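Only a single protein chain was left out; the remaining protein chains are all shown in position.
Up next is subunit A:
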């Protein structure tokens, strides 16, 4: 291919004033410009709806017909906007490749992984079938898939999520592309797998020398990977610059707020700073600066005209704010600019944990699912050990977090508790009452005190019910008869969670994600429960919204004396919200104890790996820290390893001698208290007692 002659430092991809307008006049992207050099990683950051994905789809020419696209996208100096479809098809996968968020839907289920990668090779290169198949195996080896020759013959559903994403990367780099566009490539993955995939991505970039456009909402991922960052808000770039500049010296209020609102694992005690309000809908943008309604630095001039992206420093440092220079001069940052919401007064000295009432106690809880086969005559072919003997307790006024990767049995545990039925094995005692011995009326009465907040705020609220009815439902079920009393209580609840009473007549879909989650919380609070189970309550929310909900949960806990059982996979949020934490692995508790002790001195190798896998929104720390990378995936809970369940992935096993290793394979460790004084236990034969590895200062 003869490329147009370009200078050595000419960008491979150059986007200039890109505008995308969907049918119906919705302006999704407004004036995005960036350039990508060879071997460079550009992070595009923004909340959902900020137009970051649409931008990349426009670059690939993958937007639906009827979408108006203007501006210019140049690949090696060649214009792509308005290019013919055949030409774009030739470029896609060859010069520009894309990695999507959901790796399952990105593969065709009926062909083997190897065939699909080989197909990608054969489309753009003139090679024979055998050679393409060979190349596919090489590529799978490159992305770290064990025994690639065998795995190439596997079908997509036989791969785990992390492996699929790696195969996706293998396919994307199959033709040595110049540009790799990654759209939230690790959002659907667990942290330890995310760390693996990011590592693979770095390898792939080293091998191909491609430029990467990394689209994500996770500021931690960007901090560790990107060279330059572009922050988007309401379809527009609002700030751009080198990664350190953006993280340490943000000059645009939105970026400042975004960085201040992230819960940090290394700064757990600070109160989170939410950005008030919601991002504007692209159909109804405010006049002037779109961020002005939420901005703490707003002045009157902000409403006059939308600020352009202006140069504020060397090295392509640009910001779209009329007060950028002022911020620069005064050296303001998010923590000083944004109002820190006041924490409710702590009720002072609390009685020691041992003397407080125990609201929930699970003892040796077991839940196995039979694995059935056959359509007509079902027979059991195995057992899924979803939860295999876990014990914990929650004292009044305390938050216990249950953390672990998907498939570790968190959700099953939670369901066992919520059902208030006799568990398969062990006992669940809620507020002093054994769930196995409850009568029907007692169970219903107990439900008053045990409520739940779900993960997905859309699915948790009946879409056909106005908010008022949703909140009235638990009230009516538990004996509120008087319509007026119900109405008063609904108003109270809505105010309590920061909404207005007149919201009662609207439907859930008229609210944003954060507001819906607040409605979910209000419903859980309706009957003044003693214990609330939180099932990943903030994982579906954007960062700036998440901070507000976390603060709300903290406030309510103090004000109403609630206890939480908090299930999460985000360890930074856990650090912020929880008093104690239990780390689960394959249906067992690996480590349990007070948050500070577990995070400060993790004893179980799994906890250590988990903590080190979390990306921190701090570029310098990210560069300096060493990661403990776990190998492989979570074993199937239907066939857990003998002895210690973690031994197949344990980084510590390499350091053990034969006799010690045999103990791991033969004897199953139980949770042992590490120090007689502390609240900290781990299920490991050889627990660690050195200092934390997660990050300096943790």
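Please note the rule applied: a contact is a pair of C-beta atoms (placed from the backbone, for glycine too) under 8 Å apart; a residue touches a chain by one contact, two chains touch by 3 or more; residues count from 1.
As a working rule, contacts and distances are computed from a predicted model.
Peer 1: For the chain not present in this complex, what protein name does its UniProt entry give, out of "RsbT antagonist protein RsbS", "Oligopeptide transport system permease protein OppC", "STAS domain-containing protein" or "YeeE/YedE family protein"?
Peer 2: "Oligopeptide transport system permease protein OppC"
Peer 1: Pick from A:45, A:242, A:362 or A:460: which residue touches the chain that isn't shown?
Peer 2: A:460
Peer 1: Of the residues A:231, A:337, A:360 or A:418, I need the one that contacts the missing chain.
Peer 2: From the options A:231, A:337, A:360 or A:418, the contact with the absent chain belongs to A:418.
Peer 1: Check each of A:473, A:492, A:555 or A:668 against the chain that is not shown and name the one that touches it.
Peer 2: Answer from the full complex: A:473 touches the omitted chain.
Peer 1: Have a look at A:74, A:367, A:523 or A:557 and name the one touching the chain we're not showing.
Peer 2: A:523
Peer 1: Mind listing the subunit A residues that contact the chain we can't see here?
Peer 2: Residues 418, 443-444, 447-448, 450-452, 454-456, 459-466, 468-469, 472-474, 477-478, 504-505, 507-510, 523 of subunit A touch the chain absent from view.
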